[in-house]
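Written below as structure tokens is the structure these notes are about.
Removed from the display is one protein chain of the complex; every other protein chain stays in position.
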Amino acid sequence: MEYPWDDLTLAFSRTSMFPFFDVAHYLVSVMALRQRPGAAAVAWSNPVSSWLSAMLHCFGGGILSCVLLAEPPVKFLTNHTNILLASSIWYIVFFCPRDLVSQGYSYLPIQLLAAGMKEVTRTWKIVGGVTHANSYYKNGWIVMIAIGWARGAGGVIVTSCEQLLKGDWKPKGDEWLKMSFPSKVTLLGSIIFTFQQTKHLAVSKHDLMFLYTFFLVTIKVTMMVTKDSTVTLAPFEDTLSRMLFGWQQQFSMSEKQTESKPSSNGTTSSASKPTIEDLDDAKRLAKKED
Amino acid sequence: MEYPWDDLTLAFSRTSMFPFFDVAHYLVSVMALRQRPGAAAVAWSNPVSSWLSAMLHCFGGGILSCVLLAEPPVKFLTNHTNILLASSIWYIVFFCPRDLVSQGYSYLPIQLLAAGMKEVTRTWKIVGGVTHANSYYKNGWIVMIAIGWARGAGGVIVTSCEQLLKGDWKPKGDEWLKMSFPSKVTLLGSIIFTFQQTKHLAVSKHDLMFLYTFFLVTIKVTMMVTKDSTVTLAPFEDTLSRMLFGWQQQFSMSEKQTESKPSSNGTTSSASKPTIEDLDDAKRLAKKED
Partner (left out) sequence: MEYPWDDLTLAFSRTSMFPFFDVAHYLVSVMALRQRPGAAAVAWSNPVSSWLSAMLHCFGGGILSCVLLAEPPVKFLTNHTNILLASSIWYIVFFCPRDLVSQGYSYLPIQLLAAGMKEVTRTWKIVGGVTHANSYYKNGWIVMIAIGWARGAGGVIVTSCEQLLKGDWKPKGDEWLKMSFPSKVTLLGSIIFTFQQTKHLAVSKHDLMFLYTFFLVTIKVTMMVTKDSTVTLAPFEDTLSRMLFGWQQQFSMSEKQTESKPSSNGTTSSASKPTIEDLDDAKRLAKKED
């Protein structure tokens, strides 16, 4: 049963995002903008600004990757078809009479469908970013990871900057301090696809795309159905962090006991020893978000 | 009487901005910086920072369009003549004994003259931005509009970012939520000149430049003479918004009556229905600025 599987994954990896998946992505992004407090009133009082925000929400990842590669950030504006598509979705979402769209979007099945299709576009974006960066820097695998990550999950950074400029957003380091689940999983995928690109991963790209997308969609849907956002990556993360940094904690614990020894420096000692309390606080903070 | 008109507009469209109009633009920009609270003291305590701010005020639009097209933002520094001009104006504005310049600038006729000449440079900037973007992206008319807009009115965004970095400025989304009058009229001009560039507008460019500049200067001067900043574009905007979104309001009004029907979703309904109150608030907000 080798061939059917290959045929399936190949056909899947050749799916065109253009009409339907893009629409789903734009719909989810614009609805996210719509559900911000005051967004509707802004759309009425100043449509241009609202349209700009919508575009940033729809194409944020591409813009960020363009900035990182020193390409014109306005390049996305040359793709007139997608701009038109996103604009019309912005229009019907904000100005459809009786809010039919919002009403419809509020039904869980539709949300599930749209969110699932949006996750599919994420895979395509990561792969596109990785290959694009590879065309710039041969073997620049860190750059490939960064660009794949930026194009897949960077939209939130762009919109944060936009909100910062508009003053709607008081930065609390959310996206930086405790990465949201999409950021984490996008980073993971970006690493995987980069290794596949640099031939360190002996899997064919279309298989990888199929499996990663399946993984993404499954997690997303389960997270939406069971309103449970404590992330399935937690055990994986814990293992990793224990592998990398865990053996510290024993040390710092034993250090706790020997805390009474005179510390040789006054300046750094405040920041130098992450005591168990710090760690617990940090973990609790992180948990709250993830 | 065809020929004299053509001769006039052609001669006008060939006017060089360099010595006089640029001076007026720099003077207005630096005076705007000067009139910020504390700017004078900063110029005394740290001339370098004040000089940087002045340069950002004078060349902000060009910098923004460079950023949008992924050209070096420092490119404007290579035009030594204009830098020298702007720097000397910054110098005499801030350090002229007895503030002769500020004193002189405080007379209305001089302000009118300088503001009018600055508006002339605005036309040249928009045209320059549109043609420059056209050399990048053939038929990328959205990009052309964006670049023309950025070069014509983007300075305020650059200076806002600078003030944000300096902490002088708490963002309240002024420039984004309710566009100032220059932004609006620059956007209008950018659209017009883009259509002229893409041959959708059967007018010769020099005629258009003449008429648009005339329009700009007239409005600016009248606005300054009659301290009245409620904008002459208001009726135009209202018509447009009624054309685009007006038929909504009837719906939302009728919706108001049928408000009692059970809303199917709790989550979005808060943002979903821009009630008349929202609209009025928004409009009032917008009015306050325009």
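Note that the chains take the letters A and B in the order they are written out, and that residue 1 is the start of every chain.
Going forward, a contact is a pair of C-beta atoms (placed from the backbone, for glycine too) under 8 Å apart; a residue touches a chain by one contact, two chains touch by 3 or more.
Predicted, not measured: the structure shown is a model, and the values here were computed from it.
Colleague: Just one of B:4, B:19, B:37 or B:235 touches the chain that is missing; which is it?
Modeller: Considering the complete complex, B:37 is the one touching the chain left out.
Colleague: Would you indicate which residue among B:106, B:139 or B:239 is in contact with the undisplayed chain?
Modeller: Answer from the full complex: B:106 touches the omitted chain.
Colleague: Counting contacts across the full complex, list the positions on subunit B that touch the omitted chain.
Modeller: Residue positions of subunit B that touch the missing chain: 31, 34-49, 52, 66, 70-74, 77-78, 80, 83, 95, 97-99, 102-103, 105-107, 164-168.
Colleague: Residues of subunit A in contact with the chain that isn't shown?
Modeller: 67-70, 136-137, 140, 142-143, 146-147, 157, 160-161, 164, 170-173, 176-179, 187, 241, 244-245, 247-248, 251, 255, 264-265, 267-268, 270-274, 278-279, 281-283, 285-286
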